[in-house]
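Missing here: one protein chain of the complex. Every other protein chain is in place.
== chain A ==
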């Protein structure tokens, strides 16, 4: 019976979700085919954001040229490498171009283009390191980035030279691990590490004359699908090699001055410069974080309220359902839930879920479960005499709940709500994993370009602190109004 009262709430919830889905999918309406291409934009010079926050790199230029010559359009989905690869394997994206190495294991899952780049693997230490040869790595730990050609090459040498491996999800964090001395060395594609060193990364390549052969880098589609796209890629690649376009692209990224992409030294070597030259990116990231946070807070609160009210229902069924939902979604780590919804679920239901919608859904389910738990607790903490008095007057259970228990129970939970709002804001940063370009992902992309981890993360941290302060003020104001 409580459910009747909540119908408008639920309807609103569902409507907002659909709206979010609609916004996410209403991208192109023209007749050219549109492909969804995933990538990892932290992999300069193959894929990264330039100083104007455009996605550039060898991969991007090749892809753009292939699209142009074959008269198709594409929607780029930048995210962490593993997620990007999964997207294609599950049919969420049509193809991936991410400096991705061709190997036999991948050929089981994907169809792959002819190699568009022969990767040479460098091994890298701090400058003037005591480690002069691979044999010196015995017993030491080596940093590798998951899923890359260089990582596979590095891992293949593990037993021969007796080192240990620590895996990373993004390139810049991995480099800094070596710079900071946590790990002794790393393996990386030569052009990739060259780019970073030119950018000021304090590392040194040990084998510039003697690069390891890791094989080719290719463009991947899901096995058995998008044969035409693959065919067009191969044909155009061959044509580009012939007419010089290919060499031009490679040259542009491997031999040009860094400032072309990164901006001037003054834009990168001071915190103020970074902030100024990236102000649009930071602003957009902040806006996305704010949108996620506000929508997340509102919808998760409504969902939590519903769970809390279900939890004190007269019916065992609703109570059980509430308990089960709270248990399940409080138990799941936020990132697992995000991957499940964004990458796993579409394969089952056959509908692509935009990243923002998936992220919002993740927040609703996870934060809503926590909210549901403390809301139910708040309701249960209202003295039983209140319910008995209401029922003794002839009020129904539902009337007693809404008129007497809910107002008192919610008042008790106001501090928990405030706390949950702040947690929600912080949790949005985890959604960077599925490529939502919020504040944290914005920071990741900027660092991937300019290698200024300390300054960029300091800026991001300060922005978060400011927003959290504002949110706390707002919450406290609300708290006072309710009390």
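Criterion: contacts are C-beta pairs under 8 Å (C-beta built on N, C-alpha and C of every residue); 3 or more make two chains touch, one makes a residue touch a chain; residues count from 1.
Keep this in mind: contacts and distances are computed from a predicted model.
Remark: of the listed names "Transport permease protein", "ABC transporter ATP-binding protein", "ATPase component (GlnQ)" or "Ion-translocating oxidoreductase complex subunit C", the one matching the undisplayed chain in UniProt is "ATPase component (GlnQ)". Remark: the omitted chain is touched by one listed residue; of A:395, A:423 or A:478 this is A:395.
When the whole complex is considered, the residue among A:320, A:347 or A:407 that touches the unshown chain is A:407. Annotation for chain A: contacts to the undisplayed chain at residues 383, 385-386, 388-396, 399, 403-404, 407-408, 411.
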